[in-house]
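Structure first, then comments.
FYI, not all chains are in this one, though none of them got moved.
Letters A, B and C mark the chains in the order given here, with residues in each chain numbered from 1 onward.
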Amino acid sequence: GCNQKESDSNSSDGSSETGNTETTEVAENTASGPITINPDISGDQEILSKGPHGETAVSAKTLQLTEEEVNKIKEGNYKAAIVMHYAGNDWSTAQIDGLKAAFKRMGIEVVAVTDANFKAEKQVSDIETVLAKDPDIIVSIPVDPVSTASAYKKAADAGVKLVFMDNAPQGLEAGKDYVSVVSADNYGNGVVAAEIMAEKLGGKGKVGVIFHDADFFVTKQRTEAFEKTIKEKYPDIKIVARGGITAPNDGEKVASGMLTKHPDLDGIFVVWDVPAEGALAAARTAGRDDLVITTIDLGTNVALEIASGGIVKGLGAQLPYDQGIAEAILAGYALLGKQAPAYVAVPALKVTEENVLDAWKLVYHKDAPESIQNAAK
Amino acid sequence: MPSKVQNNLSPAKRLKAFDWRNYIVYIAFVGVIIYFSITLHDEGFLTTSNLLNIARQTAMISIMGVAMTFVISTGEIDLSVGSITALASLTAALALQAGLGLFGGIAAGLGTGLAIGIINGLLITKVAIPSFLVTLGMMGIVKGLAMWITGTAPVPIVHSTFNFLFGSGDIGSIPILLIWTLIITIIGHIILKKTAFGRQTLATGGNEMAAKFSGVKTSKIKFLVFVGSGLMAGFAGMLYAGRMHAGRYTFGEGDELSVIAAVILGGTSLFGGVGTVIGTVIGSLMIGTINNGLIIMGLDVSQQMIVKGLIIILAVAFGRKTLKK
Amino acid sequence: MEQPLLSMEGISKSFNGIKVLDSVSFSLRKGEVHALMGGNGAGKSTLMKILTGVYQADEGEIFIEGKKVSINNTEDAERNYISMIFQEFSLVPTLTVAQNIFLTREPKNAIGILNDKECIAKTKELLKELEVDINPTDIIGNLGVGYWQMTEIAKALSQNAKILIMDEPTSSLTKKETEILFNFINKLKKKGISIIYISHRMDEIFQICDRITILRDGKKIATESCDEITMETVIQHMVGADLDKAFEWKERFYSIEGTPILEVKNLSSGTKVKDISFRLYPGEILGVAGLMGSGRSEMVRAIFGIDPIDGGEIFVKGKKHTIKSPTDAIAAGLALIPEDRRMQGLILQHSVKENIILPIISKIKKGVFLDERKANKIAEKFVERLNIKTDDIFKTAGLLSGGNQQKIVLAKWLANNPDILILDEPTIGVDIAAKTEIIDIIRELADSGKSILVISSELPELLAVSDRIIVVHEGRVVKELKRKEIDSEEVLQHAIQGTK
């Protein structure tokens, strides 16, 4: 999950047209049979991210609920609540849609969806409020693993099954306090972005990094992966500038400053797609059509730029919809008392001009919008 | 503040204004409670535990609101409170981590608020910079410090007495946060309405010049209300820390606006001279209740925002109509 | 000779390089009432503000009982038992009467909790002594200027001062309240309290004062005993010239046949205006007399569309008008010069010019833009015509002396040239020379066909200017007198009191 901090809308845009309605249908179309994540997702990729306690990841492709299991869950008439860190982006939207679709098939009612707007204290309030509705399952992504821990612990002690996205609160134990953590392969996505960068620069040049200046597990992993990969694998590429952002609207200012200070910059990595759009605007303004931008998350605007062979050359994408399905499946495991792996990851997806339309379909379970299709022609 | 002001409403209008502003928030609050009690009575809204949750969730806003009522009553504004809570939560947590004990933690949290409040107060009264600019600048400085002090990392607090006393504990079934809110509200109310200091605070906001002519040390009053605001923000920071068992630089983010909204909704005039502590706390509770009810109702975030905005406007508009008659 | 209680020696003060006090000396004996006289902007208020620590003198010294003192703030003044009724009110509009009177001196118990009951009780007593009918819990902002002034007086009297400064305490008061105040002053005098009394009402001075000091243009002209100086001399000292025709009524001729230009029928509004009917004819000056609180101001507020009208009708030039806002009133050809210049008349932080041109701002245009040159000219014209004492037309209005501020309010509406001019206490705080000027201007306007409604609590002035006078009592017109029929102030006074 590219659950960025502070007010950002990270990510994969354009899902709305997709996400809210049609993806749900996709799930309903296969209303019987076992529940798994999208079988089209390639499974041969090694998952590079490590879990919050250093666990090696189990691929989400291995998760499954059989038809009998689903029917058994249905009998329970369970209730679930989704407690988000932030609901204002397509990553969240797609994830919630995936969850809702899978829960629907399992006969589980989603009684509340909350948005903490990146405020840990709000999230604690949300957990308390949601507990008033007595849910059996809470699927959640902690804003901050430290300060929300006690609230989650309270929920766990009350017997609620907890499934986490991306990160687990500190001090809670897998298998005891919570079921499992399902993550996108953020580290892998960072590596993908580095590789595309290296490829486009011919293994040589000067690059800048726009990172998320906050103690946030997910975005830290990405930047770390990008920088480590560049340093270790591509010694001729030098990271000459680093600039932090706290909000997505800052992307343009930071990128402009970088280009002012380093007019000879060849590429910029931006930690997620929304600030990357700002970097794009900065590059356009500076007349730097030759710049290479890589980022993470397949948003509409960056997809359009990739499709039209523009400044954004490629990115690593997450698969939030399927991540949601994986989480729902794991919740099912817990309800059934089935052993669940502590750390599950959904593989990273490399997106470039060549595969942008297919990638879109994979991520959002529907065809890319017309504008992108036109651009790709 | 170089641009202090005096009331110039037509006498008739002011009289009316005074009226409805005194009661509207109570009416609106009761209306909101009744509405949710009816629509959400199957969904646990009216359970004791949910109502106590609302009290917990609004405690920090209410407590900062009490102090902000004084600031706004003098016709000034304090935008730095949100940042102060963040820094205070961290300094308290760091002090506890460093083994300075309960009192070390309390001293660090309150001291942070106090120090910033003093600086604000001095800049506003001695250097005479408008409070909006001073506290806006301070908001950035303090937030930056909070980020910098631990490099944005949160600091866990394992001191269970601290956590109990400041946020997490219950006495019987009464959350300690509710007790703190009540104590601060009562003290604030008494100071504003029953002491010379409170009277002089309102006089300073009502007409600074006239107050000065009457022997009110308006600079001292203004200084003190900013110190109070800083101190209460520091206290709120400790409550966040105790409630979350950690200090973190994002605590209280955006709280300045919620606090000011609670104060204005409560009936205190943004132009000074009129203030009510009880109104502020009711305003804070009302916002908290709306937040809680809409989540229980299961609305989308976007719907929640729309409905919340509508309720605030309509509640005031409706109250305005009712009281006009 | 005995040592004076207070003496100020060689006081000078400049604002922005302009000298407003030039080496002024002033002394005050124990138990005397000492009048401080001078035209608008002569420096009276400034001198007194130096004494109370609001301003600091550039030069000069202050002695109290022979000892040199330095007074740098209001607390220093309080420490020396000096207390002042300010011309610009020192009341907080959002607090109640009682809260204002006892501000910073609130009765409280041992742990500092205010005793509101005692505060209210004490206020009640004070107000009773002053014979004013105000509720101690009324919010000051809801009261009229007359009541503000009474509250100011009550506040000053409640402090145990040795030196009490009254800067135009009676400017908004009617005869009745003035008499009560004078009784009070006599009591204080007997207690040995010294009073510095500033007023532009000449007759008062001779009624109450022992000595007079006259300032002109920031310089002291004379200090004399009241017994040894005549009113003519005082005026001459103040104005620097003779003033011949003060306050003399002249019979004017106009027609009261035909349609009145303004007719008010059975007007009621709020609690104070109950049933008011009158007619105003073209070219007429109609005076309105009444006690404080009789509802005169409320009557004109209702006519001008500020307070809602509960009943009755208003006809302008024979046509019925529904006036719901000042804008409607102005469109109908009316103008109101309000009684409260600070709250209703002026934008204190704007310049003299901006204030003067505000009512006509949309008329002085060059294309879509404001014609600044024309605006300046208009402002300059009225500054000259009303003899407004200001450095230039760009001076902030709030920095002018009280009387000069009042003249700006007048200028605003004279510039607009309305058909019907309503003046509510137009000469509050205006000096004697300017008062006669204003009376002349009113007459001139009437002669040129305008119609004028004047409310004034100063009877000589009202008698001097009016062609006809209506008396308002408790929200009703109780009497209508032709000026010709009134042969003394007493007649009018009786009518006002309702005593016959």
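We adopt the following convention: contacts are C-beta pairs under 8 Å (C-beta built on N, C-alpha and C of every residue); 3 or more make two chains touch, one makes a residue touch a chain.
What you see is a predicted model; the values in this text were computed from it and never measured.
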Subject >> Whole-file subunit formula (labels as shown) >> reply: A x1, B x2, C x1
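The working rule: only the chains that are shown with their structure count from here on.
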Subject >> Separation of mean Cα positions, subunit C and subunit A [Å, integer] >> reply: 73
**OP:** Express in whole angstrom the distance between the two chain centres, defined as the mean CA positions of subunit B and subunit C.
**Re:** 43
**OP:** Measure off the straight-line distance from the CA centroid of subunit A to the CA centroid of subunit B, and report it in whole Å.
**Re:** 36
**OP:** Could you please specify the touching residues of subunit B with respect to subunit C in the complex?
**Re:** 6-12, 14-15, 18, 190, 194-196, 199-200, 202-203, 205-207, 209-216, 269, 273-274
Original post:
In their shared complex, at which residues does subunit A touch subunit B?
Top reply: 5-6, 87-88, 111-115, 118-121, 124-126, 128-134, 143-144, 146-151, 170, 213-215
**OP:** Flag every residue of subunit B that touches subunit A in the complex, lowest number first.
**Re:** 43-45, 47, 49-50, 53, 56-57, 60, 147, 151-156, 163, 168, 240, 243-248, 250-254, 291-292, 295-296, 298, 300-301, 304
